[in-house]
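Heads up, one of the protein chains got dropped from this complex, but the rest are sitting where they should.
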Amino acid sequence: MSTLQIVFVLLRRELMLAMRRRGDVLTVLFFFVIVASLFPLGVGPDPKLLRLMGGGVVWVAALLAAMLSLGRMFASDYADGTLEQLVLTPTPPVVWITGKILAHWLVSGVPLILVAPVLGVQFGLSNEALVVLVFSLLLGTPVLSLIGAIGAALTLGLRGGGVLVSLLVLPLYIPVLIFGAGAVDGAMSGLGSEAHLSLLGSILILAFMLTPWAVSAALRISIE
Amino acid sequence: MSTLQIVFVLLRRELMLAMRRRGDVLTVLFFFVIVASLFPLGVGPDPKLLRLMGGGVVWVAALLAAMLSLGRMFASDYADGTLEQLVLTPTPPVVWITGKILAHWLVSGVPLILVAPVLGVQFGLSNEALVVLVFSLLLGTPVLSLIGAIGAALTLGLRGGGVLVSLLVLPLYIPVLIFGAGAVDGAMSGLGSEAHLSLLGSILILAFMLTPWAVSAALRISIE
Amino acid sequence: MLEGKDLACVRGERTLFSHLNFTLNEGELLLVQGANGSGKTSLLRMLCGLLTPEFGEILWRGEEIGAARETYHAEMAYFGHAPAVKEDLSASENLDFSCRLAGIPVDSDEVKGALGHLGLGHCLNLPTKSLSQGQRRRVALARLMLVKAKLWILDEPLTALDQAALQLVQTLIGEHLRQGGMALMTTHQPVMITGIVPKTLPLTP
Amino acid sequence: MLEGKDLACVRGERTLFSHLNFTLNEGELLLVQGANGSGKTSLLRMLCGLLTPEFGEILWRGEEIGAARETYHAEMAYFGHAPAVKEDLSASENLDFSCRLAGIPVDSDEVKGALGHLGLGHCLNLPTKSLSQGQRRRVALARLMLVKAKLWILDEPLTALDQAALQLVQTLIGEHLRQGGMALMTTHQPVMITGIVPKTLPLTP
Amino acid sequence: MTGIAMHWNSWSEFLHMGGYAFYVWGSYGVTAVLIVGEILLLRAHRQKALTLAKRTVKYGKVEKEEGNDEIAA
Partner (left out) sequence: MNSINWYKYSSPATFYGLAGKLIPWFYSAAALFCVAGLYLGLVLAPTDFQQSDAYRIIFIHVPAAWMSMFIYVVMACWAALGLAFNTRLSFMMASALAPTGAMLTFVSLWTGALWGKPTWGAWWVWDARLTSELILFFLYLGFMALQAAIDDPRRADRAGALIALVGVVNVPIIYFSVRWWNTLHQGASVSMTKAPSMAAIMLVGMLVMALAAWMYAIAAALSRARSIILEREKNSQWVAQMVEAEV
C-alpha cells in the first residue's frame, strides 16, 4: 500500500477511537474554555484591560490545553503494545508519526479553533481580531501538536509524565505563543498581523519538516 | 497511638517520600513559574498592563499547578496497595486523609508560596501587594489541596484522569481565585484587602471541616 | 468467629457467586478456591470491608463488620495482590511506617528481626525498587509478623516466591494458627502445613 | 536465515547474556529458555530490532536487520507481552486496522475466518474491553494468521490460554513451520508440536 | 600597569560601593555562595559515588571483563 494510504488508514482509526471516547475530547475543550474564563475572574471585569489581554489569554489557554492533551498522543498505544507493532511495520516511522500527529491535531486542535471565537467575543475582541485569532490558531495549533509530540514521545511511561512534559514543551511553545498572540494584538491595534502570521506559517513548515524525525528518534529511545 | 501521632507519622512518611523524589516537587514548582511567565509573552511587555494582571496571573498559575500536582496525592498509594492498607487501619479515615492533604500542601503548596514573590516582582507588583499575595496564597493554597483531594479521590484509576480531574476541580476553585486575586488587586489599588482575606480565611475553615468527609466517601467509592 | 452469611457478589453485570456461607474459628485455615475470575479476590475484599456485599452479611465475633469497624480492623491483617510497599523507601522504613500507621509502634530491632527471618537481612537499607518482585512480597509478608493480628486474610501469598520462601510462609501460617489465630487464603498452588487440615470454600457462579 | 552472532544484552547495569549465537532456518522452531528475568523478552525485542544489542549482530538472509529494515519487517511478525489490541474497537476492527497498517489489505471474510478459527466467531463485534484476558490474546493471535509473515517471534504466546486454545496455537505453529516458516518463541509451559523437534536456546548470564 | 592606581581610598569606601553596596555585594555574594555550594555538592556526589563503588566491590558483584565489551571498557 502506498504511504498515503497508510496515513489514511491511521487517521481513520484514530478518529474512530476518538469517537468512541468522546469524553476525552470534550474534556480538553472544556479545559480550554475554563482556563480562558478564569482570567476575567482573576483579573477583574475591566473591559479595556480584558480587550488588551484577550488574544494573549486565549493563546495561553490553547497552549495549556494542547499540552494537557499530549498525554493521549502515544500513551495508550504504548501501554497496549500497538506502538511496538507500528514500529515493526515496513512503513517508515516518519510516515505514521506524521499521521498520528495529524490525527491529534484534528481531535484536539481543531475543536479549540472552533470555540476560540466565542472566547474572543467574551474578551471583547473586534471582528477583525477574531478572524486573525482563528487564522493564527489554524497555523499555530499544528505546531503545538508537532512540538508536543516530541515531549510526549520522550516521556512515555515515566512517572509524573504529565508535569514533566509541560516543563519540556512549554518553553519550546513560546515562539508560537508570541507570534500567535502578536498577530491578534496587531489586528486589535491596527498595526496589521501579516508579519506575525507569515512567521507562524514558516514555523509551521519548519516544524512539519523536522519534528517527525525527532519524534521517530524519541520513540525509539522510549520503546527500548 | 493517639490521632495526632498517626497524623505525625503520616506526615513524616510523606515528606520523606517527597525528599526521595525531589524531582517531582521541583517540576510542579517550575510549572508554576513557566505558566506565570507565559502570560507576559502572550500579552506583551507593557509594565502597566502587567502590573494590573499580576495578581490574577500568579493566582491562575497557582491554581493550575495545584491541579496538576493532584495526580500525586493518592495515585501512587492506590497503585501499590498502600491506600487499601490505610483504609484497613483502625484509625478513622478522616484522620489520615487530613494528614495526607496537609502533606500535599506542604509539598506542593508551600513551595509555590515561597516563589510567588519572585513572580510578583516580575510583574512589577508593589511591596505591599507582594505581602498580600503571599498571605492570600497562604490562606488559599490549603483550600486548593483540600478541594483537589476530592477530585483526586474520585478519579483514582480512571483513564484520562488528569484532564478529568481538572474539569471536576477547576470550577470549585473559582471562589478561591476570585478572593485571592481580589485581595492582591485591592492592595495594588489601595482599596484594602482585609475583606477578601477574611473571606478566604472562612473558606479555608469551611473546607477544612467538610472536605475530609467528602474525600473519605470518594475514596470508598474508588476503592471498591 | 468470622462468619459469612448468604453472601452474594456482583461485579459489572455478572453475579460471581451467591448464597455463600462459611464460618472460621480460632486455629482454622480456610482455603478459598476457584478458577481465574471466579471472584476470590472480590470475596476477600468483601471480608475486609473494602467491598460491600450485594447481599448477605459478614459477622466478626457476632457483630456486623461495618458496625464493629475499628475493633475488627485492629484485629485483622490483609495481604493483597499489591504488596503495599513504597518503592522509594527501604524495606525497614517501609515496615516501620506501615506498622506505626496501623497503630503498632515497633522498634528497629523487631523490624530487623522480622526482615532477617524472611531472608532480607542483607538488604534492609536498599530502596525497595532495587529489590526483585519476590523480595518485595517478602517485605509485605514481614508486616504480618509484626502487626500481630488475630485474623489473616491472604490473597495469593505464595506467588512469585521461590521454594524456600514458600516453605517459610507456610510455617509462618502454621505457627499463627497454633497460637489461636485464624487465616483465610486463596492460592493456585498446593498448600501443605503440618498439623493443619484446611477447610475449603469453592467458589462457583 | 535468521542468525544471531555473539550477541550481548545489558539492561540497566546488568549484563543479561553475552556471546550468544544461533541460527534459525526454514521449518525450524527455536525455543528460548530461561528463568524469570533472564532476558528472554529482551532477546526477542532485540531480534525484532526494537532494542539495539550491546554487542554483536543480527542477520536476516545474511543482511544486518538494521540495514534491511523494510524487507525484514515485511517478513516478520512479533507477538509480545502486550496484546496490541485497542479496547474500544471490536475484534474485527482491531484485526482489520492492524493488518492494513502492516501494509496487508484484508477483506472482512478473511478477518471473520481467522477469528472464527480461534473461537471468537460469536464476539466479532463486541468492543474488546468486554472480552476476557484470554480472548484478547486470541485476537492478537488471529493477526498472525492474516499477516502471513515468514518469521514468527512469539513472546509467551501460551499464557492466559485454556487447554483448547493451547492446542490450537500449537497446531497453528506446526502448520506454519511445515509451510516453510520459522518461529522463535519463549514459554514457561511445555511445548508439544507433532512432527517438530524444537531447537533450544538457553539463556544464562 | 603604570598609570593605573588603586581606585579606592579606604576600606569603608570600598565596602560602601558608592551607595550600591547591596546590589554589588548581593551579586558577588550570591554568586560566591552558589559556586561554593556547587563545589560542595560535587564533593558530596563524588563521595557518594566512591562509597557506592566500594560497596559494590565488597559485595563482589564485579563482572568479568569481557572480550566483547570494548565499548564498555
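Should a chain be cited, it is by its letter among A, B, C, D and E, assigned in written order, with residues numbered from 1 in that chain.
Just so we're on the same page, a residue touches a chain if its C-beta (ideal position, glycine included) is under 8 Å from a C-beta of that chain, and two chains touch if they have at least 3 such contacts.
Since this is a predicted model, take the numbers as computed values, not measurements.
*Asks:* Quick one: which of A:Leu170, A:Ala187 or A:Leu204 touches the chain that's been left out?
*Replies:* A:Leu170
*Asks:* In the whole complex, not just what's shown, which of B:Leu4, B:Leu26 or B:Leu114 touches the removed chain?
*Replies:* Final answer for the missing-chain contact: B:Leu26.
*Asks:* Just the residue numbers, please: which parts of subunit A touch the chain that's not shown?
*Replies:* Per the touch rule, subunit A residues meeting the hidden chain are 150, 154-155, 158-161, 164, 167-168, 170-172, 174-175, 178-179, 182, 185-186, 191, 199, 203, 210, 214, 217-218, 221-222, 224.
*Asks:* Over the whole complex, note the residues of subunit B touching the chain we left out.
*Replies:* Here the touching residues of subunit B are 23, 26-27, 30, 34, 37, 40-41, 44-50, 121-122, 124.
*Asks:* With the missing chain put back, which residues of subunit E would touch it? List them for me.
*Replies:* Touch with the absent chain occurs at residues 1, 4-8, 14, 17-20, 22-24, 26-28, 30-31, 34-35, 38-39, 42, 45-46, 48-50, 52-54, 56-57, 61-65, 70-73.
Keep this in mind: only the chains that are shown with their structure count from here on.
*Asks:* Just the chain pair, please, that has the highest number of C-beta contacts.
*Replies:* Of all chain pairs, the one joined by the most C-beta contacts is A-B.
*Asks:* Quick one: subunit A and subunit E, Cα centre-to-centre, how many Å?
*Replies:* Taking the mean C-alpha position of each chain, the two centres sit 41 Å apart.
*Asks:* Centre to centre, by mean C-alpha position, how many angstrom separate subunit B and subunit E?
*Replies:* Measuring from centre to centre gives 36 Å for this pair.
*Asks:* Using the touch definition from the top, which residues of subunit D touch two or more other chains?
*Replies:* Residues of subunit D touching two or more partner chains: there are none.
*Asks:* What parts of subunit A, by residue number, touch at least two of the other chains?
*Replies:* Touching at least two other chains: 21, 76.
*Asks:* Help me check something: in the complex, which residues belonging to subunit A touch subunit D?
*Replies:* Its residues touching subunit D are 1, 6, 9-10, 12-13, 16-17, 20-21, 76, 79-82, 84-92, 96, 223-224.
*Asks:* Please name which positions on subunit A make contact with subunit B in the complex.
*Replies:* For subunit A paired with subunit B, touching residues are 21, 23-24, 27-28, 30-31, 34-35, 38-39, 41-44, 46, 49, 52-53, 55-57, 59-60, 63-64, 68-69, 71-72, 76, 159-160, 162-164, 166-167, 170-171, 174, 177-178, 181, 185.
*Asks:* Which stretch or stretches of subunit D touch subunit A in the complex?
*Replies:* Against subunit A, the touching part of subunit D is residues 48-52, 69-71, 73-74, 76, 78, 80-89, 93, 97-98, 100-103, 105, 127.
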